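All remarks here apply to the structure that follows.
Every protein chain of the complex appears in place save one, which is left out.
Up next, chain A:
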Amino acid sequence: MVEINTTSAQADLIRFSGLSKRFQLKRGHQDALAGIDLTIRRGEIFGIIGPSGSGKSTLIRMINRLERPTQGRVEIDGVDLAGLDGAALSALRHKLGMIFQQFGLLSTKTALQNVAFALELAGTGTASSRKARALELLERVGLSAHADKYPAQLSGGQKQRVAIARALANNPNILLCDEATSALDPYATQDILSLLTDLNRDLGLTIVLVTHEMEVVRQVCDRVAILDQGRLAEVGAVADVLLDPQSPEAVALAAHLLPRPENVASSELVRLTWFGEDRLHATVSGLDVWVSLHAGQVSHLKSGLYGDVWATVSGPERLTALARLRDAGLKVGEVAS
């Protein structure tokens, strides 16, 4: 039996070391993951991002052993998963919630029955206690009014809420989300993301989230790993990766969040990014420059405000202004001389 200790002072919860996965194809093979070393900390929302085929889904599925590594190790709270099989594997999975892009709800069961199903499989409680617990969970995700509906009668966002309630049924301390918002419209996506943030805060739930959308990572994640063709391109706090991307993959993802405005030909166009309160106008006021904003947003990262704008800075004191912005901690990118 695997006991995952939530109260342990140890910050590291999930550790991948030297993890590789090779799929045998009809001709040759494909390396889905190659030598991944990565640690996910207790209580954080950890994003895994990458294009399709980057191995991100394979990586998250290693955590509950839906996928087994060809080489390397996966440890949860210091317990190596390699030896787990049968009942021990089931016990592990009862303590790891997972939600999917396609929800995976049983079409022949109501919302309530779907949630209770997780408890039945784990063999917990009596029929009436399971029903009570399932109702409580549906209430937690705001769906108690829809308890007796079948999945076909629910919207995508509602289905994902049922799936979250089901994933939480056995009190897991880790929730795995495999492209959980990719099939949802923008409103439902916001809805699910704020629910995930609440659960992380209120229950101390560690969330591992696979996505191909940097927007999702920006909104909810503490840290992020960027995968590309089975390799770890970069890992770090979301603010660091956005402000100071090291790898070409990270640069591309950060750029993708706010594309260069196409209708601006000016060579004085710059991209300004910063973390924290808006200091743009305060920094350049008094200088003989004109600043015009073309595109931008100030958004909330989990760790604070993040500003990202495309602006033209022109006028006699342009270079002084840019230097002051840099001194004030803003990042100034794409400056034509």
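By our rule, a contact is a pair of C-beta atoms (placed from the backbone, for glycine too) under 8 Å apart; a residue touches a chain by one contact, two chains touch by 3 or more; residues count from 1.
Quick note on the criterion: contacts and distances are computed from a predicted model.
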item: Identity of the absent chain, which is to be given by its UniProt protein name, from "RNA polymerase sigma factor SigK", "L-lactate dehydrogenase complex protein LldF", "ABC transporter permease" or "Fenitrothion hydrolase"; value: "ABC transporter permease"
item: Contact residue for the chain not shown (choose from A:Glu75, A:Glu120 or A:Glu317); value: A:Glu120
item: Residue in contact with the excluded chain [from A:Phe16, A:Phe103, A:Phe275 or A:Tyr306]; value: A:Phe103
item: Residue among A:Leu25, A:Ala152 or A:Ala265 that touches the chain left out of view; value: A:Ala152
item: Sites on chain A contacted by the missing partner chain, in the whole complex; value: 64, 66, 86, 89-94, 96, 98, 100-109, 117-118, 120-122, 150-152, 163, 166, 170, 176
